[in-house]
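All protein chains but one are shown in place.
First chain written, first letter: the chains are A, B and C, and each begins at residue 1.
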Amino acid sequence: MLRARILENKLSSLYKAGKIVGGVYLGRGQEAVSASLGTSLIQGTDFFAPLIRDQAGRTAFGEPLIDCTRTYLGSVLGPMRGRDGNIHRGRPSMGMPAMISHLGAQVPVVAGMLFAKRLQGTLAGRVGATCIGDGATSTGAFHEGINLAAIEKLPLVVVVANNQFAYSTPNSRQFACVDLIEKARGYGIGGFSVDGTDLLASASVISEAVRRAREGGGPQMVVARLLRLSGHGEHDDGSYVTTDIRSGHYGRDCIEVAMRQLVENGFASVDEIIKWQEQIVEEVQRAVAQAQQEPVPDPYHEDWTALATRFPLSQPITPSNAQ
Amino acid sequence: MLRARILENKLSSLYKAGKIVGGVYLGRGQEAVSASLGTSLIQGTDFFAPLIRDQAGRTAFGEPLIDCTRTYLGSVLGPMRGRDGNIHRGRPSMGMPAMISHLGAQVPVVAGMLFAKRLQGTLAGRVGATCIGDGATSTGAFHEGINLAAIEKLPLVVVVANNQFAYSTPNSRQFACVDLIEKARGYGIGGFSVDGTDLLASASVISEAVRRAREGGGPQMVVARLLRLSGHGEHDDGSYVTTDIRSGHYGRDCIEVAMRQLVENGFASVDEIIKWQEQIVEEVQRAVAQAQQEPVPDPYHEDWTALATRFPLSQPITPSNAQ
Amino acid sequence: MSVTYIDAIREAQEKLLRDDPRVFLYGQDIAGFGGAFKATKGLADQFPNRVFDAPISEDAMIGMAVGAAIEGMRPIVEMQFADFSSVAFNQIINQAATHFYRTGIPIPITVRLPSGGTPGSGPFHSQSMEGIYAQYPGLVVLTPATVSDAYHMLLDGVALDDPVIYCEHKFLYRWLKAKSINGDHLPIGQARITRPGKHASVVTYSAMVHEAVRAAERLAQDGWEIEVVDLRSVKPLDLDTILASVARTGRLLAVGEAFPWGGVTAEVIARVTEEGFHLLDAPPQRLNARDTPVPYHPKLWAAHRPTPESICEALRKLLSF
Partner (left out) sequence: MSVTYIDAIREAQEKLLRDDPRVFLYGQDIAGFGGAFKATKGLADQFPNRVFDAPISEDAMIGMAVGAAIEGMRPIVEMQFADFSSVAFNQIINQAATHFYRTGIPIPITVRLPSGGTPGSGPFHSQSMEGIYAQYPGLVVLTPATVSDAYHMLLDGVALDDPVIYCEHKFLYRWLKAKSINGDHLPIGQARITRPGKHASVVTYSAMVHEAVRAAERLAQDGWEIEVVDLRSVKPLDLDTILASVARTGRLLAVGEAFPWGGVTAEVIARVTEEGFHLLDAPPQRLNARDTPVPYHPKLWAAHRPTPESICEALRKLLSF
């Protein structure tokens, strides 16, 4: 999560310097939750569909730094080759689907990935996870996707990061239940709540939810309460978040809380953390520098086709790997 | 509800005789619930968006018999003028919207009708209601519509007729919660359960839900448990409903239960009921006979335009009733 | 013995399930019940755990199929009616259609859309959406008009690596019969000359192929030889075959059952006039459904869509230039 924070701070200053292609949406304040999910998952086995505030989860799941900087800086060598950008990047073949913007739409996709594994007889021990915001719980896609996963009893973990706002819209204009976790029962799935500014709490609750899903308990929903510590995107000053909310409990910085927890529990010393920080800053610098000197996409080398099939076909095709 | 049953029996035999235009979808077994809702509503004040199994609710809300027979028998004088049919018929200007087929889609429409009344300052004392099946609770439209109504705290009553099947699909392939009513809490709205084969129970629970909504309690959801006593449509023999289910508690006929209740509670004598029946049979016959002798739509008299505006316009238009 | 169009669809799915372990079927009421139109009758019994009843969640059905395709499966999703794909629109056009371009990972899903009008079906059980989906890059849109095409194009469509919108016409389901399922097998993307002629070309697809052939038969009595071109796939569109036909006849009428603004007929005419303007001896004409929702009453419905009569009329006008 520290890596994510440092990386995102760098992205933010690059954005302000006009160096970024497209928008910048940060996960500041949400790293504890996102990282807890990412570290609970096993790359190569599990699926993880990150959303816009999941830099920490991506890093924890194993996404290389360079995938990020290449995309933000417009290198054609990035995973999306300039065709799609920044927060949309993914590597579906490595278990990390590339989100579309439409909120909620990744929920059934992860369910389908798991469904495939069941049909292939390799589901055991695997989970699929995705994060989602409070606002996205209002989408039909979220509802249909979770319900479908519940019917199929798939090992899907949905972490709802309730950061109290969807862009500028407060929870009061987004839902009317007392707590989003009350939805879990209505879907017949497991439900957990946690203080998302508390790394240890988040890690323990989320890993428990992941464990239950992994062991056959069906879909699990975790609602983490927290606050986005930046604007919706870097173009937004987030002035609609009142000082009351900012200075309240959820306004505290999960990174600071985490550092304290690490030190207090003897997981790391202050010196060690400072050293990590320095290391990460350097890694980030390197990844930025590398991406910056790479070529950008060239329209003349684009093949400009959206189809995998090259028409016209001279004869009917037969499936390549049917048996 | 008796009227609805007799009318629908007639429609069923007309269908078998090849006299009906389009399909026939009956509410047999669901009349107690539908009628309870219809009688709890006030025509001219309230809104009612009936669905495919709501003949009883329509009649109770005040829809004339002739609207029904005209539509089924293809008279051009029916409310849809041959442009749309049977179960889709409505009279939106009389508070009864005309459903589209897409399940769940009427929920936000009723919410919008109520929202308009709030803006116009005439919401007080009014409710809007719609029925929906167990299957339709899986739609994104249902989810978004109820959630929106809950946020706006609109006096919307949604009656879920859980007849255990969506076409042939059993509840177990439709949702994973123990009872659909558990969804109410997740939306932050009122929730009621009732045995939908029991008229007195249905009437009391549904009228209570309507009362709460009318008095400002926000959206209410009623889940009625029952069984469809016919196929999905008259083309379907419903053979997927096992004898176990048919002979179980919810397999009983709500009309028989209701008659018994009426007689036992001294609301009506058996003789009176028989007299009603005879009267209704005659009314239905008349409505059928009248519709049958009316003209069918004539393509040469159709104006074949889907727009209210007649283009081309010779000059910019000004709103007709702007102030 | 004869096979119907819907038999062909069922047979194709049976063969796919038998031959390709990556294939599974997902749709409302398609398992035990065999589907609203019985296109999957018996398949759940034959192939346990390969045919699944879906909840009424079209958007999630497609999303789930996309996820399964990412992981190597080849799902076939049945929409109960094409019209209901409107609630799955986002997953189809934004998730499935863009995926290969964005990520390089293909999404070989096939979405079966029971399409087109039948009497008494009304505005929400009659739509022809091929011209909507064809607008989107990344989709292949198939519109079989014959029993054998219904069979082969479903097999071929599932074999393609791209998302396929398979528009099967409900009117043809039981009405259209053939002696054998194994007719002339053309590759996807190639049109067929259904009936050769020399005075005018009717370019059409799906159920309208048969109405066009009827119109051609009537005009044959007056000595006119009308060529009927069956597009088979509306995206990709086989411009070569169309241009060759127009080169022979000099006259073009494009016929479709969809709404009149845009759509397949407009695309056909725009492509032909752009590349084959000099081949045309008369203004190319179009005939579509009327610009209203599909009406419910059979009398209105019959006047809403093109018919042999209205096709004849359009052809006579075209021939009179």
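Assume a contact is a pair of C-beta atoms (placed from the backbone, for glycine too) under 8 Å apart; a residue touches a chain by one contact, two chains touch by 3 or more.
Every value quoted in this text rests on a predicted model; they were computed, and no experiment measured them.
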**Report entry** In the full complex, displayed partners of the excluded chain
**Finding:** A, B, C
Report summary line: Among B:5, B:28 or B:117, contact with the omitted chain is made only by B:117
Query raised in the report: Which listed residue (A:1, A:35 or A:100) would be found touching the missing chain in the intact complex?
Result: A:100
Query - Residue, one of A:106, A:147, A:174 or A:193, that touches the chain absent here - result: A:174
Requested in this report: Determine and list the chain B residues touching the chain excluded from the picture.
Outcome: 79-81, 83-84, 88, 90-93, 97-98, 100-102, 105-117, 119-120, 140-141, 144-145, 147-148, 151, 305-309, 311-323
**Report entry** Contact set of chain C toward the excluded chain (per top definition)
**Finding:** 59, 83, 86-87, 89-90, 93-94, 97-98, 101-102, 123-124, 131-132, 134-138, 235, 237, 254, 258-259, 261-267, 269-270, 273-275, 277-278, 280, 282-286, 290-293
**Report entry** Residues belonging to chain A that touch the chain removed from view
**Finding:** 21-23, 74, 76, 80, 82-85, 88, 100-104, 135-136, 138-141, 166-169, 173-175, 240, 296-299, 302, 304-306
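In the analysis below, only the chains that are shown with their structure count from here on.
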Query raised in the report: If we look at chain A and chain B, which chains touch each of them?
Result: C
Requested in this report: Name whichever of B-C and A-C has more C-beta pairs touching across its two chains.
Outcome: A-C
Report task. Would you mind pulling out the distance in Å between where the CA atoms of chain A average out and where those of chain B do? Result -> 43
Query raised in the report: Whole-Å distance, chain A centre to chain C centre, using C-alpha means?
Result: 39
Query raised in the report: Counting in whole Å, what is the centre-to-centre distance of chain B and chain C, each centre being its mean C-alpha position?
Result: 35
Report task. Return the residues of chain B touching two or more other chains; collapse runs of consecutive numbers into ranges. Result -> 138-141, 173-175
Report summary line: Multi-partner residues in chain C (2 or more other chains touched) are 54-55, 57, 59, 87
